[in-house]
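Please read through the structure below; I'll follow up with questions.
Here the complex is missing a single protein chain, while all its other protein chains stay put.
Which chain is which? They are A and B, in the order written, and residues in each are numbered from 1.
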């Protein structure tokens, strides 16, 4: 037994149990949350070369589970986010009034998402990644469907197309190299037409899943309409798997054939996403739509980091910046959605203008929203600041002033729309408020937002963690030439 | 010397902030006790540190918060000057704030953020690296925003929005500047100024403009001063601390650090950056004074007066001569003490008699003589009347300007003093010599404990600003300490 397979097996067992238990399944999270957090912590502390062959089949046929720094951080953050969101949902069931059955469907989906995400973060097998991608998509679509069926259906169709594009790419890779293992591909890859086509198809498919501008269209309606705990999981975890697989492809499997021009395209799309998402977020008058568009912007930073990682002489800082941005966004965005859910419930409306008086009525929830906002804006001290500081340093060192400008401008724009929402909470109440607070309900978003802030103090440890078994540190893998 | 003493100065207000946030309103007595207790303990710690520093010890605490970037808290004499000022004034402002609000709404929030502000201001003072400075500088922005928007009415929210727009834009410019510089010369530590020899002059100039522009927003240098008069929508204790210690001082302090501990006076002189900055500071001094003259609202007039007065510090730092440096540094303290006196008095007048406009001041001196006496001391100090502390600052600045062959600065100082007189003396005339309006009810100024807590802190700071002027030659006076700082590092 090792934590690597347990991290996938435990949530799968929980899912089966949740399906059998029905209404009683909600209590399961009290067991699963600490257990998974413990496993994730164990994983983070394993020796750097921790790996596990599923069923003892050797490569190239076998499936390798391997815990590099990215996987360790993402799995830890996933455990924290799902644990906190689950505990929150325990007392604040994600259901519309009159749809009590909805809460029952929530729990199996959470565990399915958990298992899929963990497996996706750990595996290095491109086809296995396809399966995990579908597990996560299935859970994500169903979670989105708890809010708006139309938005979920749209999400489903687009996601399905993305999966198929990815699958076609995998098919081409199989034909060309007869293996789908990332670590083996790193040694075999050659820049021929088949490989480039395969990489292009897989990337396009994954960009849809990661909701990078301009493939983000499905995200805001789906994330904004879902119940708050579901939105939290969608924004925090579901979009991250596509990103992690892209990291595996671009930096681990095919670093030798991804040219600087292609990296600049990804970086440019990331920069456009930051600006577009922020501007759209500013124009929203519904709180959850604002938070959802903020996800579009925050995903942009992840891809803006791609050329910075590839172009750095010592990629450690940019790599850590990219990884920590993903982690910080997971924690902060989950906290923000949970807090927003409570605030909107108390305000009995969904518009930002309805939030008046909440700073007084439910200060702890507004604090959670504020702390999450600090991290999303990249203000110190927070995980978001650490990440953006590392990226900004890398950008300035490489003379990539355009990216540096976007990093700075994105933070300012985020400040505009997030402080706008916060300021609305300070305004006088138009109607008497019945605060929705107490116990785990408020503690969960507060704890997540607090973690996003605390991340800012542990920068050195996190940077070291992110560098474990990183592709640029290994002797077998060579990064492309620095971008001009 | 590695020690936890600087960290204690950060953790103490953090503890007070947590207690303030956590305690419900019905336990407000405990909250007040915690706030006052922590403020007193800090004062004791700072006194101890001052005595140690007199013996030449420099306390430092550091840890690596990102690879290659240290988080450094360092108590050099300049840091101690600012820390002492903030800790002393904070104790008084806390007393004042407790009396001012009494039983208002949202006080746990107010005192929580109030303590975070102390934390940030102390942190700004003690920062040993540029990044540490930035961390606290940002924290200060964040912690003051809820205070500015505290009342939650349309005007306060607008003020908060404007405040954030200005300060965040400034922070971004400052961050870009220091990251640019760090990419060229590595992490910047104030104790060991970076070697700038290999950097092109144009790059250095651009970075200087970015950094000073960024810091200048908080220091309310023209044309970045717009947020300050708007922020007057905040309650009086907030205005007092924003203007005297926290926000504007953090900006001015940062400019001093940039000129003396990052660039070094040699480089600034070589690049020819001192004179333009001095000119900008002079423009701000005159502009602020003229605008102050045009205000009919008491707090607004004081706000523009701050715009003008803070630039004396920048002026002193940018003139690069021994006396000018001392004048600028000592004004950091003097302006703080005098301005907090004025704001606490203005708050007391509004709180007790509802006086907000200048026209309502008639006869205030007869009804609240202690308050108006303190106000008068502060106002005379601002004008530069001996023996109040403000005179010392202007005297040193004047001599410093002559030393640096910048005689025009003397004209600026004289013009500014005239304008100061023009906007302060009518207030004193109204308050002392005109009769109060017939419809204003008579009050007893110091009747209750609460009244005394509201008014005596201002009286005390007025006395201190007198003392700082009269006993300026003693070693522990602000002037003595500023001289020590200047001799210790900036004039070699």
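What we mean here is this: contacts are C-beta pairs under 8 Å (C-beta built on N, C-alpha and C of every residue); 3 or more make two chains touch, one makes a residue touch a chain.
Everything that follows uses one rule, which is that contacts and distances are computed from a predicted model.
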Suppose you had to identify the omitted chain by its UniProt name; would it be "Peptide/nickel transport system permease protein", "ABC transporter ATP-binding protein", "Na+/H+ antiporter subunit C" or "Circadian clock protein KaiB"? "Na+/H+ antiporter subunit C"
Check the whole complex and report which displayed chains the hidden chain contacts. A
Identified contact with the non-displayed chain, of A:174, A:402 or A:429: A:174
Residue among A:43, A:65, A:145 or A:253 touching the omitted chain: A:145
Filtering A:45, A:161, A:261 or A:353 for touch with the omitted chain leaves A:161
Which residues does chain A use to touch the chain missing from this display? 61, 127, 130-131, 134, 137-138, 141-142, 145, 149-150, 152-153, 156-157, 160-161, 163-164, 167-168, 170-171, 174-175, 178, 180
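We take it that only the chains that are shown with their structure count from here on.
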Taking the complex as given, what residues does chain B use to touch chain A? 21, 64-67, 69, 105-106, 108-109, 131, 134-135, 138-139, 141-142, 145-146, 149, 152-154, 156-157, 160-161, 164, 168-169, 172, 175-176, 179-180, 182-183
Listed in rising order, chain A residues that touch chain B in their complex are 316-317, 359-360, 363, 367, 374, 379-381, 386, 389-390, 392-393, 396-397, 404, 408, 411-412, 415, 419-420, 423, 426-428, 457, 459-460, 463-464
